[in-house]
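Notes follow the structure.
Only one protein chain is missing; all other protein chains are in place.
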Amino acid sequence: MKKNIVKYYPLIPVLAVYLIMFLIGFFMPGMWQMVALLAFYCALGQSWNIFMGMTGYVDFGYVTFIALGTYGMSLGITYFSQFEWLGMGIIVIGLILAMFLAALAALLEAAIALRLRGAYFAIACIGINEGLRYFIEGAKIWGGSEGLIFFGALTQSLGRETVNQLTTFWADFSVFVIAALAAFLNMHYMRSKIGYALTAVREDEDAAKVMGVNTTKYKTLAFLTSGLLGAAVGAMAWGLKLGHVYPGDVFVIHYTIECIVVVLLGGAGTLLGPVVGGLIYGLSKYWLAIIMPGFQLLIFAPIIIIIIVAFPEGVIGVLKQRVKRTALEKYIV
Amino acid sequence: MLKVENIESGYGSMQVLWGPSLEVKKGSITSLLGPNGAGKTTLLMTILGSIEPWGGKITYEDREVTHLPTHKKVDLGISLVPEGKHLFVDMSVHENLVMGAYRKEALKNIDDSLELVYSLFPVLKERDRQKAGTLSGGEQQMLTIARAIMTKPKMIMLDEPSQGLAPKLVAEVFETIQKLEAEFGLTILLVEQNVVASLNAASYVYILHEGRIKVEGNPEDIRGSADIREAYLGI
Amino acid sequence: ALAIDKVVIGHPACLSGKYAKAGEQAIGGVKACIDWVNNVYGGVLVAGKRIPLKYKYYDCESKKEGVTSLIERLITVDKVNVVFSAYSSGLTLSGAPVAERYNMVYMDHGGASDRIFQQGFQYIVQTIGPGSKYHVGTLNMFDHFDPKAKKIALAYEDSEFARMTMGGAEKHAKKLGKKIVFMRTYPKGVTDLTPLLSDMKAKKPDIVLGGGHYEDGQLFARQMSDLDINVKGLSLVASATLPAYYKALGGNIAEGVLGPSHWEYGVTFSPEGAMKVGLDWIGPGQDEFVKLFKKALGKDITPDYHAAEAGAQVLAYVKAVENMNSIDQDKVRASLGKLKFMSFYGGWDVDDKTGMQIGHSMVDMQWQKGKRVIVWPLEAATGKLIYPKPKF
Amino acid sequence: MIFELLAGNLTHGLLLGGVYGVATMGLSLIFGVINVVNVGHGQFIMVGAFVTLILFTALGLSPVIAIPVALIIGMALGFLFFYTVMRKLIKAPELASLLATFAVGILLEELAKLIFGADFRGYYWDVGKIILPFTTIPMSKLYAFIGSIAIALFLYFWFSKTRSGTAVRSVIEDSEGARVCGVNVDWIYALSFAIGIGITVMSGVLLTMFIPVGINPYMGGAYTLKAFVIAVLGGLTSPYGAFFAGLIFGLVENGAYTLFALIPGVAPFSLTVSLAFWMLFFLLLVKPTGLLGKK
Partner (left out) sequence: MALLRLENVTKRFGGLIAVNNLSLEIQEGEAIGIVGPNGSGKTTLFNVISGVFFPEEGRVIYEGKDITRMPSYKRAPLGLGRTFQIPRPFGSASVRENVATGAMFGTLAGKVSVDDCLEIADRYIQLVGLEEHESKEALTLTPVEKKMMEIARALAMHPKLLLMDEAMAGMHPKDIDKTVAFLKKIKEEEGISIVAMVEHIMRAVVGFAERVMVIHQGKKLVDAPTKEALEDQRVVDVYFGHAAGEGNAKG
């Protein structure tokens, strides 16, 4: 029993960081949206990392899930806010729709794209993402290029005060919860059979099969987990929080690249990595934008280059090697 | 021809070679034996420069080449048949051989070299157009040796060339090695687990153990010493 | 009450990313008008004291995540008194919930979507005119000069703003008894408009209205010329009015192209004109604005409508504060609702309830020999429309 | 009528496709040799566009002259980037180098903004038009196409017939094997990286010959995505596969419009672009390694 808890020790630093972030945001005036931004990056990094870190498959089209999550929430609120008796229920419906759309996409993509290897997979996913975006615009579904704007609908059915609280606090708070959940699932997978199976998949898929690993099953599981978490982040941080969605604003590959950057800065396949990466990425961007608006990216880009040259395996990736065989070892994974 | 003195190297922070020294005489077959994990492959890779030496000195034809990059060493006529094969798996057998003749010197003699390797390994001629990756293990081994010959080397280092070959071919490989020495005057440094055949072919033998040379001498002496056989060779 | 010693405008500007161009202009416009308020006008008059305006801006990189966190910082850490929106409807919408939460007046000079104002935001106020009106004047103008030109083609970018413009144009054209022979959109960021334009060419329109952003507007005219599509009138939203447009296309292709605009260098709004229509006037004259703008950016570039909108917004805020003699958010918002005035930018009046701009009318400009000439409405015109448009 | 339109669109699509092809070859080459996914690809295209613009507007030089200039500038940038950053990341995990290219892409954008401002620029190179019965083609587009064919052939020749090209192919297959054959692998890395960047910057020139407007620091992103998709369509490590895939992409992007326009109530152009991207997906279903991709 004790042994089992020890296994989950690496969650401690992760959750501690989230807690500290939350407390800073909650008690220090003017910090909430900033920690929310950091939590957004951490949550995305952590969610993306579940699939990439464990299977080695790089999903360049990951933003599809975030976008579909946003659409799920938007559709839910847009179409169900007319039923007043639903009250807060529309948010639940939105979340369910978000999960549903993301699961559908994940299973379809898994059935087809997961048969591809390496970069073929990565870029096939870009194709899907772009194709989907232009399809929504072209076929004029879900409001087409005009998107969905539902802040008004939300206000009407829940009242101004509640909506204020929802959009500027609870939406962000739930991102924290998703980030923590992602960390927990990641840890759980790592420590169970699933983790072993996925490592085998990552290293040699054919050999894994011969060892008895149902590679498709485990890959799909990780893909689905990662996609659903991403969709949840989208539903909250882009949907509920912003009150509108445009296809051109959400199906943007740049956000996938941001996930990759966050994860790699911290260390791919590590648990604490996406948290540290999210902090480095979010904080440096935020502060530079404040200190030298307009020139921040000129400083930011070299910083990234320096970090990656100094820590090619990410900050935590390198730290993990350092703490090997020390007391800290069981906390940092 | 080749002199290695107190060479040290390893991977990351792990040292594998602890200062072995050896000499390969021109136009001879020198054999390097030793148990698994002794560092034989590491030594060959260090000689060729794939692994950067940490210390010690390598001289080739009276020239210090310790830190020369690999391609320059190949240019000087050193060739390696690597343990992991490292074939160009998506290229045809023929293209692999042509790649072997990459260095300018070799390119001039490419036709002769091709004829030579095809006569040494007729199977390769049959499979001329087949992708190297789809050859059987043994066929790939032959191709690796053939590709090394294509570089027109003065010295060939072979890392377990008979590994995975059927007995008939093992014999042929050893014959080939001896022929390369006798007929073409090549200098050969041979790493093998096939101790018997190796002792038969070589004119001088080193035994590497845990990164150090433990024994050296003529094959007859080595064969004759029951202690050595018991301790290092298992025969 | 606390003594006030400064009034701060906060702005999560777009200095990098896809709206960097508009962002730079907006900052220049804001700075120019603040300069005027502080140094010419003498400061904002509140509680009998003249108080200087300050400006605090950050760079949101044209991204929604940036907007939300920076607006909150502006409100809570920098304690600004009013927030200006970033650019585009999407970014404006992204910031609105945070501004609402802090009951902060949120002024929009870059989000033209009508729908922003149907969401029940209580603190939002618009300076830029609504998208559905962009091509209304243009159509009136063509109808005025050539009632027989009936065949209209609409080809817009597939984005909310352009679609809204297209919808407005379609409705108005039908009202004028025109025939829409072609109505299509093209996706954002497309490299080659050839298929769409070839299709349009086959329909032989008299008048072509279209566009959406800067780069596609350039591409539009350029490829029309490549394909030898010659029409009597061509008007493109957003891009055609910018100086960069003419520079990019060169004389031949830009000549005669029209564009609707909220403001152009050359419009003739003046204190006298304001008096005539019974409106208050505030702010610099046009030439003074241009001078201050160049000084603010330290570059020799001409301000375009992005700059004018942002600048006029500063003036509107100053006016509203002075009218109410307070910087209290609710009071300022109420004051803005009632405010009606004119500046170098033209008329300014918002719908009290929604905050949507209703008092500003657009002008239509045309490129004539490298100069931007205002050709519509006739009372603001600085020159005569060249019609039909010269061949490419 | 519809056939006339289709013919016209396909002609333009083919011409554009050629340019797309060249704009992707550099990406494939770099991916093939050093396994680097260059997410800053489009930004190098942007550099090429500015090179053309400056040569044309400031010095009055024809875009044709910009082609070799861009190649040289691009290769110089490539070597610089390689020796300062990429070389240190070759042994690092694959994605680390992706991160570096991401940062370099940002750096290029911001530097361009600093130097040239964020304006959308263009130039006007008037070399006449050809009038066909079904469409009109500006000569500049034709030159761009001819240029892209020439570059593709040149690259093909280099790759398959020259010594260094063969060396590059062998490094793609097995760098250790190439090393024991006497190939200076580190130099091949640097060289193919530089050539990859060189071709990419050069393709920026061709693109502006095709579309001489909308030149601005942030124009590159859209091309990165397209290049990714085209590269995979073509088989990823095969630069000439990339060229053919570019042709196909251009044809679909332009050609399918005519057909979608027959469906009422949709936005045919957006559907066309959608198809161009989904085409990749469908192709990979049939052939998981792209058109000319090897197993």
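A, B, C and D label the chains in the order they appear, each numbered from 1.
Going forward, a contact is a pair of C-beta atoms (placed from the backbone, for glycine too) under 8 Å apart; a residue touches a chain by one contact, two chains touch by 3 or more.
Treat the numbers as computed from the prediction; the structure is a model and nothing was measured.
Colleague: Which shown chains does the chain we cannot see touch?
Modeller: Missing chain, whole complex, touching shown chains: A, B.
Colleague: Which residue among A:T55, A:T215, A:T256 or A:T270 touches the omitted chain?
Modeller: A:T215
Colleague: Which of B:M1, B:V65, B:L165 or B:L189 sits in contact with the chain that's absent?
Modeller: Missing-chain contact among the listed residues: B:L165.
Colleague: Thinking of the whole complex, not just what is shown, which of B:L135, B:V205 or B:I228 touches the missing chain?
Modeller: With B:L135, B:V205 or B:I228 as choices, the missing chain is touched by B:L135.
Colleague: By the contact criterion defined above, which parts of chain B meet the unshown chain? Give residue numbers in ascending order.
Modeller: On the side of chain B, residues 11, 35-37, 41, 83-84, 123, 134-139, 141, 160, 163-172, 193, 195-197, 233-235 touch the unshown chain.
Colleague: Kindly note down the residues of chain A that lie in touch with the hidden chain.
Modeller: 3, 191-193, 196-197, 199-200, 202-204, 206-215
Assume only the chains that are shown with their structure count from here on.
Colleague: Per the centroid of Cα atoms for each chain, what is the distance between chain A and chain B, given in Å?
Modeller: 51
Colleague: Suppose each chain is reduced to the average of its Cα coordinates; what separation in Å results between chain C and chain D?
Modeller: 36
Colleague: Could you tell me which residues belong to chain D and also touch two or more other chains?
Modeller: 109-110, 267-270, 272-273
Colleague: Tell me, which residues of chain B touch at least two other chains?
Modeller: Not one residue of chain B touches more than one other chain, so the list is empty.
Colleague: Considering only the defined contacts, which chain A positions touch chain D in the complex?
Modeller: 58, 60, 112-113, 115-117, 119-120, 122-124, 126-128, 130-135, 137-140, 144-145, 253-254, 257, 260-261, 264-265, 268, 295, 297-298, 300-302, 304-305, 308-309, 312-313
Colleague: In the complex of these two chains, what residues of chain D are touching chain B?
Modeller: Listed in rising order, the residues are 163, 166-167, 169-170, 173-174, 176-186, 294-295.
Colleague: Contact residues on chain C for chain D in the complex?
Modeller: 16-18, 20-21, 23-24, 158, 184-187, 189-192, 194-196, 198-199, 202, 214-216, 218-219, 222, 226-228, 239, 242, 244-245, 247-250, 252-253, 299, 301
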